[in-house]
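The other protein chains are all here in position, but one chain of the complex has been omitted.
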Amino acid sequence: MRHMLNPLDFSVEEIDQLLTLASDIEQNFPKYAHVCNGKKLATLFYEPSTRTRLSFESAMLNLGGSVLGFSSADSSSASKGESVSDTIRVISCYADIVAMRHPKEGAPLVASMKSRIPVINAGDGGHQHPTQTLTDLMTIRSLKGHLENLTIGLCGDLKFGRTVHSLIEAMVRYPNIRFVLISPDELRVPEYIRDDVLRANNIPFKEVDNLDEAMPELDILYMTRVQKERFFNEEDYIRLKDCYILNKDKMKLAKPDMYVLHPLPRVNEISTEVDDDPRAAYFKQVQYGVYVRMALIMTLLEVEKPC
Amino acid sequence: MRHMLNPLDFSVEEIDQLLTLASDIEQNFPKYAHVCNGKKLATLFYEPSTRTRLSFESAMLNLGGSVLGFSSADSSSASKGESVSDTIRVISCYADIVAMRHPKEGAPLVASMKSRIPVINAGDGGHQHPTQTLTDLMTIRSLKGHLENLTIGLCGDLKFGRTVHSLIEAMVRYPNIRFVLISPDELRVPEYIRDDVLRANNIPFKEVDNLDEAMPELDILYMTRVQKERFFNEEDYIRLKDCYILNKDKMKLAKPDMYVLHPLPRVNEISTEVDDDPRAAYFKQVQYGVYVRMALIMTLLEVEKPC
Partner (left out) sequence: MRHMLNPLDFSVEEIDQLLTLASDIEQNFPKYAHVCNGKKLATLFYEPSTRTRLSFESAMLNLGGSVLGFSSADSSSASKGESVSDTIRVISCYADIVAMRHPKEGAPLVASMKSRIPVINAGDGGHQHPTQTLTDLMTIRSLKGHLENLTIGLCGDLKFGRTVHSLIEAMVRYPNIRFVLISPDELRVPEYIRDDVLRANNIPFKEVDNLDEAMPELDILYMTRVQKERFFNEEDYIRLKDCYILNKDKMKLAKPDMYVLHPLPRVNEISTEVDDDPRAAYFKQVQYGVYVRMALIMTLLEVEKPC
């Protein structure tokens, strides 16, 4: 039995198979309408995340399965002092696969060790959020046609941004990738990313603090929200949050086939005037997220691909 | 693509078609069990409303579709600062139709402007609640056989009662309608209803403060809850809430075919002793609400009527 706890749990070949399946789902959607009939997904969200939860639910419903679960810890048994290990053994009796969101790093891993059903990490604290990374990979592959030979700009909060770290770790496995890391000094990527991930793999990268200058060379621009909840004080948050706002003028500096991604929700780091630009891909990305979760659910449940 | 934001979005003819479909659903319920197979309804309830939410969910399940969503803003991304415009673009990737309840007037309209899927306003603040109005219309038409030639009494909180205003606006489009507006002076219908809706359409109406005297001439009595949350102070609420309580004695004054409607929940404005009176239609009304929502979902999704 496989779980999905970390995007690196799957090899490059397995990711490739998964993304190929997701693309087939996109192109032959009705073919998959019943492949999970009678299967049940449990969505265990110990902290709210509407977008991620509904993406999983939509994915499972699209496959003909059904969904049960909870959307916040208030309505769970966690408040009665039950351990995640016990909860997952109970949920194993109720469902065929589980998507777990938890504020504590490693909770899905702990769950997977006692689970009788596949566990998908739907985000554990600042740690991992593998289905977001898979979504990002599918978006890039679908729009650019490949995952190699790309210059990828990452902009905003690169220090606390979980999705940024995961995306870097996932992309360094592909040939000829360059990164441009665009952030204020206070929000640079952590040391371990620079040393253990980038330098250790001989990946070219540069760190800059100016979005305008970086624009012309990018194939992908990955914008991130400056998440208030990751800051230590209000003052720093207010000072930094508006530094890197993408607007029409900045888009003029970009290549005609440079796509803008964002894990959402956006606050104001992408001006709404950019939304109608054909290179704005952040809402398409949401749709790819459903397809990739459908592919992941099928893969972990070992459901046969319909012919 | 059509939305349902305001009961007046549909012409009298379109309402007539909708109610005819709803009646057919009532009479041939099993025929409709699969017409929305594979379709997904998103229920986005930024404020809780169990009754309305479950009516929509029941409607969609009755049609063979499925449901996803949230039941209060706590468990949504709203708290992360996302705009309704962004949320609806995301939800457009997850579902085929959406029912949105929002505390702010106009939020469903804003959503509809960016939505790729039909939006149903499931109540926006004190503004509109079109499926309640459609429910009221279907109840009257089903019980009386027609929507014209009726004397309609509206009783209770006519000032803040959103459903009352909508029902008046909807009924003035039918021939030979009279209104008896029964309320304490403090809770009379707003000036714009009297001037712009009633007088502007030459609709006969009278305003009275005595329920007993009004009873004998009514064909329909629409009771409303005196909603605590609409009051400015506790004292006014306590003084006024019990003024207009319908009981068995008052029912003796009414015609044998006068029906009592109420949008529910009731607190004490209708004594439970009235519940067994065959003219008490407020629980039937709930059932009609499911049928009319089924018809609305089918209509907006442009689902073929089964033969």
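Some observations on this one:
The letters A and B name the chains in turn, as written, and every chain counts its residues from 1.
FYI, a residue touches a chain if its C-beta (ideal position, glycine included) is under 8 Å from a C-beta of that chain, and two chains touch if they have at least 3 such contacts.
Worth saying up front: this structure is predicted, and the values here are computed from it rather than measured.
Checked against the full complex, the candidates B:Ser71, B:Thr131 or B:Thr299 give a single residue touching the omitted chain, namely B:Ser71. Checked against the full complex, the one of B:Met4, B:Val260, B:Val286 or B:Leu300 touching the unshown chain is B:Val286. Contact with the chain not shown here comes from a single listed residue; of B:Pro48, B:Gly81 or B:Gly106, that residue is B:Pro48. Contact between subunit A and the unshown chain involves residues 38, 40, 42, 66, 68-70, 74-77, 79-82, 85-87, 89-91, 93-95. Subunit B meets the missing chain through residues 33, 48-51, 54-55, 57-58, 61-62, 66-67, 71-72, 228, 264-267, 272, 283, 286-287, 289-290.
Just so it is clear, only the chains that are shown with their structure count from here on.
Between the CA-based centres of subunit A and subunit B the separation comes to 40 Å, rounded to the whole angstrom.
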